[in-house]
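All protein chains but one are shown in place.
Showing chain A:
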Amino acid sequence: MLPLSIKDDEYKPAKFNLLLKLSSWFRSILADKTSRNLFSFLCLNLSFAFVELTYGIWSNSLGLISDSFHMFFDCTALLAGLAASVISRWRSNDSFSYGYVRAEVLAGFVNGLFLIFTAFFIFSEGVERALEPPDVHHERLLPVSVAGLLVNLVGIFVFQHGGHGHSHGEEVSLVWTRSDNITDFLYGLWSVSVCVFVSVCVCLSLSLIIFFFFSVPDQYTPGKGSSKQILQGVLLHIMADTLGSVGVIISALLMQKYDLMIADPICSMLIALLIGVSVVPLLRESIGILMQRTPPSLDHVLPECYQRVQQLQGVYNLQEPHFWTLCTDVYIGTLKLLVAPDADTRWILSQTHHIFTQAGVRQLYVQIDMAAM
């Protein structure tokens, strides 16, 4: 009798694989400190945005709804950074012979582009409001802005550098309602309850972050430079928001004390310019890497190395050197050496590798061309 065996493995439902994939991603996020931070901050931001959205729909306030969507827009930048930090750790395969390490450079670049777009958007909104002052809405934005500043402070604590607060579109509408807000704030009992509700949410997210910080151990520490681009992009986003908050406060003061209505649009335009200017270094670096430029840190070292290689015995000439950055601190180089037919190729090869490894180029491809006699 032939044994009848049904292999259940082949008939697994697709849903099981999805759960498996999700859990493996989640584990991967929790493993690395940077991605843990990003994830917790993303959760905080998302929860705050949802709170704002629900409150806005409930009180039918246009400014709050649009501001919550601006926050979602910022969340996508955080999401891009998180995705990049997870993806860049995947192993190489047939399609990606270098692995996925370039993802972080790309994420930094895309973040920079989003920031420029946001700056452009704020600038255009500022121009619109300067040319046509909007109606003053009765919106209770003060408790929301207080909570936003809280989120900013949490961000400062989490990332140890900057904080990510509420988004920029809000500041523009905030100032116009400033004079109304004081009266509103003095009025409503329920605005205080909203405040309480929002701070409860903030505390909840804070506790989530603390839980992540102290409960999950560091399984392995990544190289220091490996997430530099991502963090730089996120940090710039945070700085942009901080600038926004500062600008709002300044313009509100100007408006209340000196009654300068024009202060608000001018502030938004200044903020937009500042954001644009601050993004330039990140963009320049990522563009340099993506354009296969010679690594800037090697700019002075390389001519020296070329000289040393050309002085090796048997080497006639060094041709077509190409050195480029794969990702932060990983440099790859190719070059061609014209050697005498009787030269000791093995020795030349190992010496060349030695010279360039001292300079910091780990992956080197040296092609040997023998000169015709």
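The rule is short, and it goes like this: contacts are C-beta pairs under 8 Å (C-beta built on N, C-alpha and C of every residue); 3 or more make two chains touch, one makes a residue touch a chain; residues count from 1.
By definition in this document, contacts and distances are computed from a predicted model.
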| item | value |
| --- | --- |
| Chain not displayed: protein name in its UniProt record ("NADH dehydrogenase [ubiquinone] 1 subunit C1, mitochondrial", "Solute carrier family 30 member 1a", "THUMP domain containing 2" or "Ral transcription factor IIA subunit 1") | "Solute carrier family 30 member 1a" |
| Touch criterion as defined above, residue of A:39, A:55 or A:114 at the omitted chain | A:114 |
| Hidden partner chain, residues of chain A it touches | 57, 60, 62, 65-66, 69-70, 73, 76, 94-98, 100, 102-103, 106, 109-110, 113-114, 117, 120-121, 124, 128, 131-132, 137-138, 287, 290-294, 299, 302-303, 306, 317-324, 326, 334-336, 338, 344-347, 349-351, 353-354, 357-358, 362-372 |
